[in-house]
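Heads up, one of the protein chains got dropped from this complex, but the rest are sitting where they should.
Right, chain A next:
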Amino acid sequence: MADFGVGVPDEIARLSLGQGSSPTDTLAPNIRSEGIVAVDVTAKFSDAVKTLEPGAIVKDGFFTLFDSVAALEIMDPKMDSGCAAAEAEVEQLYDVSRPLLPEEVLGIIDQLLCHEMSWHLGYPLSQTLFTSFYVEALSMPDPRSIQEATFIRGGGHDPNEQPMLQVLRAYCLGMLKSCGYVNERIKSEHYYEEEDFVTNTYNRTLLASLPTSAIQDVLLEAMAALESQRGSIPDDLVEALLLRLKLRHIFLDAVECPKHMKEPELAKNPWREGLAILSALKTTHSLSSPVDEAFSAKLQRKLASTMPPRPIVQLDFDVAFGHLKGLFEDALELIDVLHYTDSQCLLTFVTTFQAKKPQPIVYVRTLLQTFLFDAMEVLGSMSIRQLLDDDFAILTMPAHQYLDRLNDEVEAVQDPRYAMAQQMELFRTRAAQPFLDILRTACQNRCRVRRTLCHLLRDWEALQLDAEEIDQILQVKAKEQPTMYRPSMGSGGVESYSLPLSSWTYLYKLRQMEQIIQLGFELEIYQADELAGMYWYLNYIAKSRLHHTERIKMFVIKRVEEAQAHPIPSDPTVGTQLQRSLMYTRLSLLDAAVTWELSDSLSCLYTVLNRLKLVKAPPRPYGTDELRYEIRMRPFAPVGLPVLPTFEEFTAGTLQPDTEVEELFEYAERAVEGAKRGFEALSKMTAEESFSVGSHQRWAEAAKNGLKSCIATKIAIAAVQKAVAKAADSENLKIKVEVPTPQKAYHAFWIVPKIVPLA
């Protein structure tokens, strides 16, 4: 095990030169010019230096930690990539014209595949594909034509004609070209450099100037050349090599799939074809014979970079293959996002897709972003207004006059419909970014999703203020009559307005707050003794969402009653829209309820475990619980409503000091029973009812895992209860508690403790 966390950020990693950056060298001024009086300061400088102690640091206020980490010690072989003992030129280390056996070509290809996947996973080209002598030979100097793109340049070389080298060349060309597409795709979308992916190509173009069709022709020719070798090469090797060339051909089509955004089935084809041959590719790997000397970390010396030399990344073939397969499966799956049903199904699609374990790799995540947002259009054909209006209509404004497109035509300023058009457009401008950010955020890596949501929450808080103002203007213009609203948990009624825009905004805000807490469980941000408190807080937010949804439902029902009283025969969509909103409130209520109840149950259970000292808090001699509460609640501090619980309320909710253990068991049991029934109802919902058209399988899977979490919680409660009942002494319960990692839990949001009997 390593030390105790040497923690200077790996800023050294962020130091490589970007490709295409122009040299910034500026010429020194001519000291012989008229305007310059040159003074020799050597003596003064030496005198000044003598006053310094050895090792003293001389720096200005702008010299940062980053600068100090960026500094290299020249001639230290671990830092200085140019520092090498007298050694042969790098090129002489390996002869790319050497004849290769078919199994060696297969071996090199499979090694390249591992490197390609390592690159996809976030390692730089310098430690992966660019350690290949073959890749270097094809890349430098940058070939201007397909004829020039050979291992041995300078015309008329026989080795290039060897069929095995032709196969390898075709494979490498196909691979490099597709890497160029992948790199451009990732760069064009939102991702985190170094963290998700390294786009640096060290002045290599990845064959940008060669047409894809020419490379595909080379692949076809190599396949033909291979076929002609049948008889002299064992059949299984021919097949294995053909498969790999075919995969490269398919992959070049696949990376161009965004051009078929309007024909999803066409976009799916190459991914489907690739998947069909992958298993055969895996089984033929055993025929290969790796050629380790065809790769060298020393090639890094030739790359335009100040980076110190770094070892070649070694990824096991089976692991690499797993990622490759995942890439094809995920890409195929994500194309279904193009079948738009409605805004909520889209959100369900994106969130369940990104919640997959393991999360789709960055290329797939950026491809999803392209489909979602390309050229300011959603899914290649919708305007952002359509998407937003669809969402307003589902959540709070079914068949609502504010959303009537005809309002836009009204020119009379005093007409209320004029104000509706104006104000709604104003709100859309404000809401578009925060709304699209929800989708964009979901496409990031899981750590970033949580961190970005913490920022996004502030935008939604600000949006809510705008929404409230616009709601008030519009309710006056529309002469809305207040309705008596009786909250299910409160007493008495209040005269209320529907406030459709701020209701819409508030619902999203609450969902984000829940997600931030839930991702905290998934990312293991909380320690075991914090779980009681964090589930208590999740319960608090879910309860707010439930109450808010009840309020929304009341106004939707009111709209249904109005529509029944005054039907508009001319508009057949009214009924459908109202039904859809009712369906959505049902889903939203149920989802909030299961979150409320399961978090309630787990909070009570962990409270018991804390009290019985089965889950122990560390000693924590520094800081205070109140200060730790402040850190925990930082993401939520900017939110006005729901009000942040005080530390005292939080402590009381977490410890429940006035409630006996037996009572806590009862609460926990009752709550988990409710949650279980809720999850059962959820898992029986159709795709339409659950707003998961296009992603129902993933959605239903999550609901089932929620249900399993309930069952596991029930078992845990019963086990602790039994142990307490049996034991004479609460200090000696003969059980221990294992808090599983999220990977071992049924659902990453529900960390259910495992109770293990002690012998």
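We adopt the following convention: a residue touches a chain if its C-beta (ideal position, glycine included) is under 8 Å from a C-beta of that chain, and two chains touch if they have at least 3 such contacts; residues count from 1.
Here, contacts and distances are computed from a predicted model.
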### Task
For the chain that's not shown, choose its UniProt protein name out of "N-alpha-acetyltransferase 30", "beta-N-acetylhexosaminidase", "60S ribosome subunit biogenesis protein NIP7" or "THIF-type NAD/FAD binding fold domain-containing protein".
"N-alpha-acetyltransferase 30"
### Query
Of the residues A:Asp253, A:Asp342, A:Glu530 or A:Glu669, which one touches the chain left out of the display?
A:Glu530
### Query
Thinking of the whole complex, not just what is shown, which of A:Ile31, A:Ile57, A:Ala565 or A:Ala759 touches the missing chain?
A:Ile57
### Message
For the chain left out of this view, which of A:His115, A:Arg545, A:Arg559 or A:Arg632 touches it?
### Response
A:Arg632
### Query
With respect to the chain omitted from the figure, which of A:Arg310, A:His339 or A:Arg670 is a touching residue?
A:Arg310
### Message
If the hidden chain were put back, which residues of chain A would touch it?
### Response
1-10, 12-13, 53-57, 63, 65, 68-69, 71-73, 76, 78-79, 121-123, 192, 194-196, 308, 310-311, 445-448, 450-451, 454-455, 458, 523-527, 530, 618-623, 626-628, 630-632, 634-635, 637-638
